[in-house]
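Input: one structure, supplied below.
With one protein chain withheld, the remaining protein chains of the complex are depicted in position.
Note that the chains take the letters A and B in the order they are written out, and that residue 1 is the start of every chain.
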Amino acid sequence: MAVKTMTKLTLGPIAYHWSADKRRDFYARIADEAPVDEVYLGEVICSKRAPFHEADLPETIERLERAGKAVIVSTLAEVMLKRERKATQDIAAMDSPEIEVNNAAGLFARGKRAHRIGPFMNAYNEATIAWMAGQGATHVCLPAELPGAAIAVAAQAARDLGLGVEVQVFGRASLAVSARCYHARAHGRTKDNCQFVCEEDPDGMPLRTRDAQPILRVNGIQTQSESYLDLLPETARLVADGVTHLRLMPQAVDMVAVARVFRDALDGHVPTGEAEGRLAALTGDTGLSNGFYHGAAGYRRIAAAAPN
Amino acid sequence: MTSDIRIAPRSPLPGSGAVARLACAAVQPILSRVVRRIAAGHPSLFSRLGPHQGTDFVIDPVDLPFALHLRPDPQALVFRAVPREAAPPAGAVIRGRFLLLLELVDSEEDGDAAFFSRDLEVSGDTEAVVRLRNALDDVDGSIAEETAAMFGAPGRAILARLRRSYATDTKRI
Partner (left out) sequence: MSLAELICPAGTPAALRTAVDAGADAVYCGFQDATNARNFPGLNFTPDELAEAVVYAHAKGTKVLLALNTYPPAGKVDLWRQAADLGARLGVDAFIVADMGVADYIARAHPQMRLHLSVQAAASSPEAIRYYCENFGVKRVVLPRILTIPEIRQIRKEIPCEIETFIFGNHGLMVEGRCSLTNYLTGQSTNMDGVCSPASDVEYIRDPDGSMSSKLAGFTIDRFGADEMAGYPTICKGRYTAPNRPEGYYAFEEPVSLNLSRLLPELIDAGVHAFKIEGRQRSKSYVRGVVTAFRAAVDDIRAGRQANIADLVALTEGQKQTQGAFGTKKWR
């Protein structure tokens, strides 16, 4: 069954502390080569990182838009310090490009002007989505842990209100955020004197259990899944349920190739099995999981019930 | 997750086989009275157990010559003393010194400290144990006190002495 090719592929905001150079190179390749329709930019995890790359923002936006990609700027998930409140206010004041809000402070600053709802806003259900739509939301990215049955109801409600609906289909899931920086803590420091040690882990710092089982990843104040979400086999179902945008989170793998796999599968050029094979080759040893979607433990990989 | 477990036979007392059987026979009428009285007085206790009304709990006071088998099924209540080697397969086992176990049913003392101190061993279905603990906690006053009061002034005096014993004995942090 061919899937509607109107479904948009998006690239989520980089969660990790990649250097300005690394980001420039990354976005140049994305602009030139990646079959993604929309790209989210901005610092979502740690306000201390923003000064390293925010100067490049105008140029990156221009580069991506020139390549035909729509750009959205995302705000911080955790807003507490003065500089974080100011950064959020500054983004909320922008007339363009679109913005994605990840904290109620951003909603407050934005008022009823159009905005997107990010995955950290906990839009779990139709009542919350309806409320947010009434306050100017044009688009909602659902929380990664929401099971498929709930996604279907939420997506329907959002579509009825004219909102775009986005679900993460690739990359590590954000499992928790905190005021404490766990990267700093692992190195005996605090957030205030972290020395940006998170830069050492471009795909997150691996945590294992004491009997050597990989379990989680640390990224500054964020805790992530060890596995990459992989909802490629579920994309047909997601689209049928009304999801309009599928988000790929940037990981330390060839994201252009990842985007191509998803695009080819979406467009029906490649059967699911072959696409999954390509994805596995790109992601190496990292486990792929889809447990959340199927209402099971997030780390699990549930085999598809019926092939497409 | 819920697999039946057997408690390891453990007999600190000499000639324990005979001693254990004798002790069980001696306490059994008391236990029956106690459990019927508690069941009659606290019906909400059973609803808190939910599906674990049918679970077999073995409570093992390591310093006594027997263990206790509890099945809190309101239709078929079991609360009996058994020699350790005759304890049935259990959904959950709670093991500790008698004073510590007493602490858990006596709301004068905080059972969580006992739980965290490793002096209490829990094996098997942890949810069953959590339900039992929440059920026992939702009782006005104290089950230990209520039980002691069944035996009049001597019962209350014994409980008071036991409370003093575990106050000095277990609070050694």
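The rule we apply is simple: a residue touches a chain if its C-beta (ideal position, glycine included) is under 8 Å from a C-beta of that chain, and two chains touch if they have at least 3 such contacts.
Model, not experiment: these values are computed from the prediction.
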item: Omitted chain's touching partners, listed by label; value: A, B
item: Options A:Ala20, A:Ile215 or A:Ala281, residue touching the unrepresented chain; value: A:Ile215
item: Hidden-chain contact residue, picked from the options A:Ile99, A:Met132 or A:Val169; value: A:Met132
item: Residues in chain A touching the chain absent from view; value: 77-80, 84-85, 88-89, 103-105, 107-109, 120, 122, 124-132, 135, 143-147, 149-154, 157, 173-182, 185-187, 190-192, 205-213, 215-216, 218, 223, 225, 291-292, 295-300
item: Contacts of chain B with the absent chain, listed as residue ranges; value: 1, 44, 47-50, 107-113, 116-118, 121-123, 126-127, 129-135, 137-140, 171, 173
